[in-house]
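A selection of the complex's chains, in situ.
Naming follows writing order (A and B), and every chain is counted from residue 1.
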Amino acid sequence: MPYVNIKITREGGTTAEQKAELIDGVTTLLARVLNKNPATTVVVIDEVDPDNWGIGGLPVKAFRHRQNSGEK
Amino acid sequence: MPYVNIKITREGGTTAEQKAELIDGVTTLLARVLNKNPATTVVVIDEVDPDNWGIGGLPVKAFRHRQNSGEK
């Protein structure tokens, strides 16, 4: 009965099919590796606004801009 | 000063009164069982889109459909 929480940024919209693929993939992985019962494996996907996600001390869009413009 | 996070699916809308009842119930439970101070007991309720909630390797609506149609 594992609980898995996947947090990703909300950008252009992850489709229902992709979410279903993540749910299936994680559940299958836990069944294969740890013999966990799919029937009680819970997966929750949180989609986070890019303004609310930071890396490298910057909001993610500013971080990527800096990366693409070759700055440190 | 416990912190309690309740994650439920967003389906038809849990009312403000129901959320208040959950907050009161959890806070009272922690005060009764562990003598925790209600004044510093924090409860956060997360409502999750059904597409983002998986069980049995399926998004919850597909899982229920399978349950209701008697499939394994």
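Assume contacts are C-beta pairs under 8 Å (C-beta built on N, C-alpha and C of every residue); 3 or more make two chains touch, one makes a residue touch a chain.
This structure is a prediction, so every number in the text was calculated from the model and none was measured.
Student: Given the 2 placed subunits, let me have the overall number of copies in this structure's complex.
Tutor: If we count all chains in the complex, we get 6 identical copies.
The rule is simple: only the chains that are shown with their structure count from here on.
Student: Express in whole angstrom the distance between the two chain centres, defined as the mean CA positions of chain A and chain B.
Tutor: Distance between chain centres: 21 Å.
Student: Considering only the defined contacts, which chain A positions touch chain B in the complex?
Tutor: On the chain A side, the touching residues are 16, 19-20, 22-24, 26-28, 38-47.
Student: Which of the residues in chain B end up touching chain A in this complex?
Tutor: The contact residues of chain B facing chain A are 7, 46, 48, 51-59, 62.
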